[in-house]
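With one protein chain withheld, the remaining protein chains of the complex are depicted in position.
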Amino acid sequence: MSAVDQTEVAQRLPSGIERGAIDCDIHPALSSTKELRPFLDEHWQEMLAVRNIDGLDLTSFPPKADLFSRPDWRPKQGKPGSEIGAVKADVLDHFDLKFAIANCLYGAQAAYNEYIGEVLCRAINDWLSKEWLDKDKRLRASIVVSLANPEAAAEEIERVAADRRFVQVLVLAMGEALLGRKQFWPIYRVAERLNLPIGIHAGSTYRHAHSQAGFHSHLVEDYVVQSQGFTAQVLSLIAEGVFAKFPGLRVVLIESGVTWMPALMWRATKNWRGARIEIPWVRQAPAAIMREHFRLTLQPFDAPPDPADFERLMEHFGTDEMFLFSTDYPHWHFDGDDVLPAGMPASLVRKILVDNPLKTYPRLVEAS
Amino acid sequence: MSVIEEAKAAQPAKTRLKVIDCDIHPALRSASALAPYLAKQWQEHLRDFGIRARDPLNGRAYPPITPALSRQDSWPESGGPPGSDLNFMRKQHLDAVGVEYGVLQPLNPSGREERNPDFGAAVCRAMNEWQVAEWTSQETRLKASICVPAEDAEASVEEIALQAKRRDFVQIFMNPRLREPIGLRRYWPIYEAAVEYDLPIGLHVGGNTGIPTTASGWPSTYGENHFDQSTGLQVGIANMILEGVFVKFPKLKVVVVEGGLAWVSGLCAHLDYYWSRLRQEVPHLNMSPSEYMKQNIWFTTQPMDEPENRLDIVDVFESVGWDRLLFSSDYPHWDGDDPNFAFPATLPKAKLHAILCENARNVYRFETR
Amino acid sequence: MSVAEIEKTDPKSSRLDLIDCDIHPAVMASPAALYPYMSTRWRNEFESIGPRVAQPFLRQVPYPRLTPGNGMRGDAWPAGGGAPGSDLGLLQQQLLDTFDISHGILVPLTPSTLNQGLCAAICSAVNEWQIDRWTSHEPRLKASLCVTPDDPEAAVEEIRKHAGNRKFVQILVTPRTIEPIGRKRYRPLFEAAVEYGLPVALHSDIGGKHANSGAGWFSYYWEDHVAYTFSMQTMITSLIMEGVIDRLPDLKIVAIEGGFAWVPSLGWRLDKHWQRMRSEVPHVTLPPTEYMRQNFWYTTQPIEEPETPKHLQDTIRWIGADRLLFSSDYPHWDFDDPRYAFKTKLSRADEAAIFAGNARRLYRLDQ
Partner (left out) sequence: MERHVIAKTSEIPPGTRKLVEVKGRQIVLINTDGEYFALLNRCPHQGGSLFHGDLIGLTESTEPGCYKYSRRGEMLRCAWHGWEFDIRTGQSWCDRRTRVRTYRTAVEDGAALEKGPYVAERFNVTVEDEYVLIEV
């Protein structure tokens, strides 16, 4: 199918985007670990109750902060994104999506106790399957894993991936150790084999301060400097040779913002020319590796104010294959239907809405 | 193997001594119960953001071993969490164990650890007002602790100056685990104010600082973390001594709360040994570290160490110093101590008396405040 | 395939005026030079215990560099011995004379010493040493007033001591402070800077008291080098969002040795999220990019090299050519040569501004 003229599309859908888009980042909310009870064994059912293990929401995402709940997507009660009816109405139907990928942000991934992390991640994956995927055919999900024990994470991926509606593996941008490290390779081995990209989502497990100068006072600062965590992960995955070892692996940077990347490409490639002897397995310019292996979701789109600069920016990336449509529902980055950045050329719209996601997530192709 | 004997009280009820409890944790009935003490801006902030410490899961990263960290029988019939109902606290604790004075140490919400400095100061202020309005003004046996946002020494001093005038407050509440070692100069204005108003620093175990509780990283379980927190206290007081806090403020009183006791003599020996080798690095110290320990620092007893041979605890008391020990219950927490069962029955009455109330009376000077 | 050969240019001919905003005189390579400026107490401690920093190796940087001397230019070693940047004669010949530099700003790099007393003593000594050893022998060189930000009281004292001396053109601190530098504890430092009309410069630092990323420690120098921009981004974010710039509208901040291509994106992110989160930072009254346009400057080295060199033109336009200060980073390995660093043709006006005009105004070099 050829590029669709944007004005034509706009006539078709009130949202201004083409019917059948693929939303690569929405957030179903787990209200309480009590919802996980059916998916836990007796020991953990009892422990959750007698120790009151609950409220493990990530500090990175206070659900009532403006950034994380768009006013018209805020339910009267409970957390935004906790009710499937609202998710259908607000996103799936409203944007007439073909698919939406559900990324559950709950603190299981940040647990210090590896068994609590594993058991809650496993339960969340089963909960996603039963409470979300079974209830709407358009939904797809990411497998959440705890990185405390990568072998166990690989087993969990293997187990859940048998369900083809799970299309990616989800980890947080700021964890205990950088993701390129060899200890995590069992995860990449299985992900590559099973056609699952690794989705790195904004958020911190607080094993380290967000910045080299410690902890910022404000949530808004934490959110801005998330790009440092993403930058570090891109560098680490390349430097440690993850793509030399797993050439089929793709990594999706989710809720990362996008405009920080060209400067990283430039500097990383420049330094590689002088520092290559340190990492001889990096045989291509890092910018080329980024274009081949990394993808970025659209929202929050940290765009230049002048729409005319959009195209300049795209040129700096050197490709238009890297961007994937996302609403980041129920987070609040745009109002009404202004989900696509101003200045985006019509030729790019369809790529971002459909083609790039399909190329990134092989499991979506099976179903389309 | 013999059957474990029924627990025996150290003293029969009739001859019971007065008890001063240096660590009682009052709780808000609900998160919104603090609202009346906050400006509107901060009420909304509390609702939308909550406390943002340097922690991934809003203080729940190490799920506690019991709900609300509390003993199972401490949930009031009136609803609300343990420690939230004054009448129930009177009945279950103050009256039942004969508390003459009880020192409140409010833990949550913690303005001490909040990253937004203005909000942190506002929460501390609110917690102080709440202690007076809902506790000390209703119950004269209870005394309050001045919560301060210690990372902001200037705001802390302001809060101390404001609250120290009220007889309700008997100490300044700090955690030993701050963003930087607690003895560093940036915190000295707080100690200066403490001396000026003759208020001890109540150094309660804890601190949610983003720095792992061990020097080798983050422990996995609540049990490890519970223990490792006490090492934070050891590091804290060692640092205060070595940085020269007590040289500058010889009259400063520090009460170490909820850190246990068995480590104290070992720490003293270590500090003295290394000090003898590395004195050149801390030339400002006028005497050995253990002498500052005996001069400026007191210890609450809970969680009471339980040696295999129960009577060995007497050696621990001896090494810390009979005049340095202050009874604390940690009510209503799960690891609390009951004054009737925490001490060996053979303890001489005068010594027990010192621990249960006289030492605390000397440190806090309740009557003269 | 053709041989790529850059045009050979006379280093002096191309521009009228050149100011280099980042020259590193060797300090820690031979610290004994500082002893005359230290009290016996701190000198003894320096010799016996040394400056303790939060890094594992006593005599090696955490990520070993690619060239000897912790990453020196191979041709900058003085023939008579000593470290690169230790010999005024060679520095004059290889840098100041070769490029006909009218002013060069010394940026001495000192360790972020954990013992705050020793840290302050080292800063004081380095300040005296810059005057004695460098600026009084070479009028083209200007000094940076080194202070220890984590002890603002000591920092302010040191600023007061030297601020009257016009040889010092800026205050120099590490951006890798124990807390983000906009937080209240650092306020006295910035108030003093404004009082004395001195810019505060923050130079990339190889170590601090936190991991070099929010996601943990890197393995390779290649990674760490890119991450030098992190502390710059954090510093700008913090100064703006804590309201420091709002409170001190005359404050001037210089980010040294971070490059600059990351600046536009940071501005867009800050604006976007500030817009959404204004209730959290009501004290920030303007969009963050407005402060970035008014109060922040960036030195150019290590210059980013887009695959398509003209892309850098967009970057410069987005930042504003009035914000950029040329710097060479002599004698480090990633030195930028003023002739070849910009691989895209700048307008005469932009070139004049970036290579000298901006620095001349910012540092009041004509006064």
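We just call them A, B and C in the order they show up, numbering each chain from 1.
In the analysis below, a contact is a pair of C-beta atoms (placed from the backbone, for glycine too) under 8 Å apart; a residue touches a chain by one contact, two chains touch by 3 or more.
All figures in this text were calculated on a predicted structure; none of them were measured in a lab.
For the omitted chain, the shown partners it touches in the full complex are A, C.
Of the listed positions A:G20, A:P186 or A:G274, the one in contact with the omitted chain in the full complex is A:G274. Contact with the chain that does not appear here is found for just one residue of C:Y186, C:F335 or C:Y363, C:F335.
Among C:T67, C:Q92, C:N115 or C:Q294, only C:T67 touches the chain left out of the display. Of A:A244, A:A342 or A:L358, it is A:A244 that touches the chain left out of the display. Of the residues in chain C, those that touch the hidden partner chain are 1-6, 8, 66-67, 73-75, 333-337, 339-341.
Within chain A, the residues in touch with the undisplayed chain are 182, 240-242, 244-245, 270, 272-277, 280-281, 283, 285.
We adopt the following convention: only the chains that are shown with their structure count from here on.
Of the two interfaces, B-C and A-C, the higher number of touching C-beta pairs belongs to A-C.
Inter-chain centre distance (chain B to chain C, centres taken as mean C-alpha positions): 44 Å. Once the centre of each chain is set as its mean CA position, chain A and chain C turn out to be 35 Å apart.
Shown for chain B are the residues that touch two or more other chains, namely 48-49, 116-117, 179. Among the residues of chain A, those in touch with two or more other chains are 65-66, 176, 204, 207, 209, 214-219. Residues 47-50, 52-58, 60-68, 115-117, 179, 210, 212, 217-222, 225 of chain B are the ones touching chain A in the complex.
Within the complex, the chain C residues that touch chain B are 41, 44-45, 48-49, 115-116, 151, 153, 178-179, 183-185, 279-280, 282.
Put simply, chain C touches chain A in their complex at residues 66, 175-183, 208-223, 225-227, 229-231, 233-235, 237-238, 241-242, 259, 261-262, 264-266, 268-274, 276-277, 279-281, 302, 304-308, 311, 314-315, 318, 333-334.
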